[in-house]
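As you look at this complex, bear in mind that one protein chain is not there, while each of the others sits in place.
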Amino acid sequence: MSQHYPVLLVTVPLLSAFIISGLSWVKKSLCYPLALLALGTSVFCAIGLLLRVLDAGAVEYHLGGWVPPWGIAYRVDLLNGLVLVVVSSVAFVNLFATHKTVQKDFPEKMGIFYTLYVLFATGLMGITVTGDVFNLYVLLEIASLTAYALIALGKPDRAPLASLNYVFIGTIGACFYLLGIGYLYIMTGSLNMADIASLLPPIYHSKAVLVAFIFCMVGVLIKMGFFPLHVWLPNAYSCAPEPSSSLIAPLMTKVMVYVMIRLIFSVFLPDFSFHVLHIDHALVWLACLAIIMGSLLALAQKNIKRTLTYIIVSEIGYMVGGVWLGNRLGMSGAILHILNDAIMTLCLFLAVGNIAYRLKGLELQDLKGLFRKMPVTMAGFVAGGLSVIGIPPTCGFFSKWYLISGAIQAGQYGFMAALLFSSLVNVVLFFRIIEIAYFEPMESLHGAASGHGIRQEAPLSMLVPLLFVAISLVVVGIYSGTIVNHLIIPVLPKGIG
Amino acid sequence: MEALIHQIVAKYNYWLYIILMMIGLYAMIAKNNLIKKLVGMNIFQTAIILFYVSIGVKKGATIPILEEHGAGMGEHAVRVADYINPLPHVLMLTAIVVSVSTFGVALALAVKIYQQYKTLEEDEILMRLREK
Partner (left out) sequence: MKRIGLLIVCLSGALLLYATQDFPRWGNPESPASTHVSPHYILKTMEETDVPNAVTSILADYRGYDTMFETTVIFAAGMSCFILLRVFKRKDEDRYYRHISTGITLRVKGEKAIPDRSNEFERIDTMWTPYDLIIKTVSRFLVPFIQIFALYVLAHGHESPGGGFQGGVIFGASFIVLAIAFDLRTALRRFKETINGLLSALGVFIYAGIGALCLLLGGNFLDYKGLAVIFPFDQAEARAYGILGVEIGVFIAVMAVMVSIYVTIASEGRHDEGL
């Protein structure tokens, strides 16, 4: 059975999603345990698959028994394997942590909510594991469609409009990607990634391949939320209900960064991306702009969730800049940052979810004195904040270190300056929040006026995952060296300096 | 100029569908009414579908359903140039379904927005949001 892990980790959640939706009409109480079981199986298969790839090299799986390029093939190497473990674990931990919120907010639609949740996780895992460009498009649409629905379940005055804007811009992005692979199909006749990579070198200098590259990249950058194509992101992620935003925010944009890296590594080989085209300098400058604008816009926000969404925009700038630096240090930093940013964003959004469970509003002035009311949650929030700032031994420090070293080695001092600037701005941001939450006296908005019962923490099922994620921030940080040496350096192709 | 006219005549299908795509894209970005943006999205996706389907055309060929089946294995008179390329059709069946699904979800969102604001013009909705 272990040779079927690549397909089991996608099809077990898929089959369970259908059973969950059937059960939601018949017996609602079984929906949540089944979802936990399905995502738990995915985590198990993803870890097993990563261990197999570490042992034996890249794993290929032919669906339907047909050999590529006539059939669809899955191809898992170390890059995929790492991202698969991240995606499945984040989805699983978030499912466990947000159960109470889902029960409170959507009591009668809980079954269908979990169906869409599991389908979203399936879509993301399918994007990560596939080796066929058109299969990637179909799974991208599954993930996007379920994300549109999950986001629109928030407050009825803002969430549907934010989601509809996301629909329009997201569809433009996906259709640009579809146009790009259409142009590749016209020039090569194939849809399999490895096959296209072998057919492209003779036609590297043709105009159609250049335009295909541009459209694929622009489509992926739109779905990633890269400044200035990020306009859908702040509204969509901040108006979404808490269970959805802590699922979608850590994962969707990072998987799109993975898609960009996969297109550069395996379809348009690094020869084309770095040596035939000379756009890497321009993209690094755009990334600097993204980082600076993301940080400045985050400073200007009054709502804690919107602040976090602008931090995501800035982090995407780190990753895109790191990839286009073009050297091994920068690329390693970017891939490590995929892992780290997913954990950091999950930690911060879980903490905000806990706060929203007990409080009525999420504006900055509502957080006064929160340290006394929810000390454990705020401790988790502080841990996430330290990682975003980049303080050792949290993981954020190590990926920033690799990115800065890569920038110095490539001579891109502007990128290094932007990284340092963004760290300073994050210091200001987080210490402002910590100051409001720690030093100001408590407002009566919290409800408990007397000394008795001042501590009103979130329930245990929401605190334990938050603490687990916060501790894993430190653990991943300490083991960064091992991760980079064993999981990332071997997967970098030879064309990168 | 000669070369340009020659290019357009040789590949007029691609030119036609790209212009159609751009009309749809313009409607999605520039129109104010949410339903007009939806229609633009539909035009854009339909033009991409037509673009792909036109890739598979071969001059003088017929649809890819084999006519003489059961004519025995081995040497059968199936010539590839007699049948058009079936692969873009298959890909576009998927794209049609995706386009319909996105349209359905977007319509549901538009209904929800209308229930809340009683209007479908984007500038009016933004004005009411700012007033709150």
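So that you can tell them apart, the chains are marked A and B in the order they are listed, and the count of residues begins at 1 in each.
Here, contacts are C-beta pairs under 8 Å (C-beta built on N, C-alpha and C of every residue); 3 or more make two chains touch, one makes a residue touch a chain.
None of these values were measured; they are calculated from a predicted model.
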item: Where the missing chain makes contact, among the chains that are shown; value: A, B
item: Contact partner of the left-out chain, one of A:30, A:47 or A:186; value: A:186
item: Hidden partner interface residues of chain A, rising order; value: 4, 7, 11, 14-15, 18-19, 21-22, 24-25, 61-66, 69-72, 108-109, 112-113, 115-116, 119, 122, 126, 134-135, 138-139, 141-142, 145-146, 148-149, 152-153, 160, 179, 183, 185-191, 199, 203, 206-212, 214-215
item: Touching residues (missing chain, whole complex) on chain B; value: 7, 10-15, 18-19, 21-22, 25-26, 29-30, 54-59, 61, 63-67, 69-70, 73, 76, 78, 80-81, 83, 85-90, 93-94, 97-98, 100-102, 104-105, 107-109, 111-112, 115
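In this section, only the chains that are shown with their structure count from here on.
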item: Between chain B and chain A, distance of the C-alpha-averaged centres to the nearest whole Å; value: 29
item: Interface residues, chain A side, partner chain B - complex; value: 134, 138, 141, 145, 148-149, 152, 156-158, 160-161, 163-164, 167-168, 171-172, 175, 178-179, 182, 185-186, 191
item: List of chain B residues in touch with chain A within their complex; value: 21, 25, 28, 34, 37, 41, 44-45, 48, 51-52, 55, 87-88, 91, 94-95, 98, 101-102, 105-106, 109-110, 112-113, 115-116, 125, 129, 132
